[in-house]
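First comes the structure, then the notes that go with it.
Shown here is a partial selection of chains from the complex, left in place.
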Amino acid sequence: MKFVSAIIKPFKLDEVRMALAAVGVQGLTVTDVKGFGRQKGHTELYRGAEYVVDFLPKTKLDVAIDDDRLDDVIAAIEKSAATGKIGDGKIFVFDLAEVVRIRTGESGTQAL
Amino acid sequence: MQRILAVVAMLFAFGFALPAWAEGGGEVAASAVAAVADGGTANAVVAAPVPDKGDTTWLIVSTLLVVMMAAPGLGLFYGGMVRAKNMLSVLMQTLVVFCMLGILWAIYGYSLAFTEGNAFIGGFDKLFLQGVTADSLAGTFSKGVVVPEFIYIAFQLTFAAITPALIVGAFAERIKFSAVLVFMVLWFTFSYLPMAHMVWFWAGPDAYTSAEAAEAAGATAGFLFQKGALDFAGGTVVHINAGVAALVAAIVVGKRIGYGRETMAPHNLPMTMVGASLLWVGWFGFNVGSNMEATGVATLAFINTLLATCAATFAWTLIEWARKGKPSMLGAISGAIAGLVVITPACGFVGPMGSLIMGGLVGVVCYWGVNGLKHALGVDDSLDVFGVHGIGGILGALLTGVFAAPSLGGTGVWDYVTDTVAEYDMVSQVIAQAWGVGTAVVWSAVVSFIALKLVDLTIGLRVSEEEEREGLDVSSHGETAYHA
């Protein structure tokens, strides 16, 4: 099993979620994060104090999937999350050793 | 930016220059308020009227209450309903619009609205408030009763400055800050000032000594005043006027990016609730202060403002509960605002049971205004300025003609010549009210449309897509509302 963790632009969340649903993903977990990368931030000014804000609001999306869905999932995210502008984000893929569904105790692929 | 500042500067220069130029040819009209004082002296060697300190106090309080409506009231009410990334832009727009127009009011607004001119606009006698001192007096609605003119100017300033600020709700979350300012100067000058003059300008009660005098005095009054339209505290001048401008603005500016697809839920409803509550509290100044005296009628206006709001809040709660299954807090406070809007023109004319009924009705009608009607119009009036102020204002203007009837517990209309309540003809009164509504709708729509187009063609109305995505707080104002 694989665990895909994607950093995307926040306003793309709904689109990505629907694209994932289209390739059969039924569950996912979302976290508000702040990203630092090539995309430049902005400057904020509070009276005399000037702060450069490098961290931009991003959304992290975690999906645990079956190995054979990996390509579909990556493709779906890539397509739906892209705007073509710097800062579109990254997809990270991890091996997932085990999954358990708490409610039923099922594990492995069934638990996804 | 440079260019924008230049435009703003130019507009200001215009504000300063125009009157100076005009002064030469301007006719030297006796102002309304002067008339009052003069009347006293002319008729007999009577003691000059002296303001009652209770009245003065009440007007001072009323005025500061309306300031509180503008800041923080309106800002919070609106601000809580936008997304967090645009919070400060809304606070900024309402505040700076209020302050800018407050300045313009002192420079030329008061003179154009409240000195004698023609039926549509006043004159230039009091540019820069010239001639007004701490001893100057303004008339009220009672013969021989006066108040210091400075507080009258200040009270009316708050009306003139908050009304345009209401429009901000229509194009929130996407408009350029510079465009807001320029549009507001235009709309204030060409829509608010004339409407205020048309509805409220008159020679004052002391001029109405006989039928002939009344006729002569009447001829100097504003267009809608002459038509006999009743507007106790600004249903027409404030709410219909701003509501219609909002509708036009929402159409011309266009929808927010993602409207209808992305979630645009209010980011902080408790703030909206605080704003609505402070609007309610301040509205007592707005409505009751419009009586200009702390009399029994003032207390009637007060209890009506209280009861209509209670009724509208409760009515919206019940209708939403019945139709959607759950009564929302945003609904309840929307009802409260609708109740305040509907009773604004009526508060000194109708009885308490009339205000309960008007409140109940507006709760239902404005509920439809922000649901059915809004979807039918398909316009992104972001914070429902038209649905609440426009619709509620129109309903209020018309119902004032109904419930002001003494037969329905209203006070009727005072005849200053006979010093009694006049015969009440409901049909003709409702027609007079309709004149007010119609004039406000057309005038405001036309001015708004032209002003917006002008702004669009010169400095542009909207921020770039990227700036809209990022949020106006950062992109237009360089700051963020919340940090950990």
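Order as written gives the chain letters A and B; numbering starts at 1 within each chain.
Assume contacts are C-beta pairs under 8 Å (C-beta built on N, C-alpha and C of every residue); 3 or more make two chains touch, one makes a residue touch a chain.
Everything numeric here is computed off the predicted structure, so don't read it as measured data.
Chemist: Give me the full-complex composition, label by label, with copy numbers.
Modeler: A x3, B x3
In the analysis below, only the chains that are shown with their structure count from here on.
Chemist: When the C-alpha atoms of chain A and chain B are each averaged to a single point, how far apart are the two points in Å?
Modeler: The answer is 48 Å.
Chemist: What does chain B use to touch chain A in their complex?
Modeler: Counting only chain B, the residues touching chain A are 258, 261-262, 469-470, 474-475, 478-480.
Chemist: Which positions of chain A touch chain B when the two form their complex?
Modeler: Against chain B, chain A makes touches at 11, 14, 42-46, 53.
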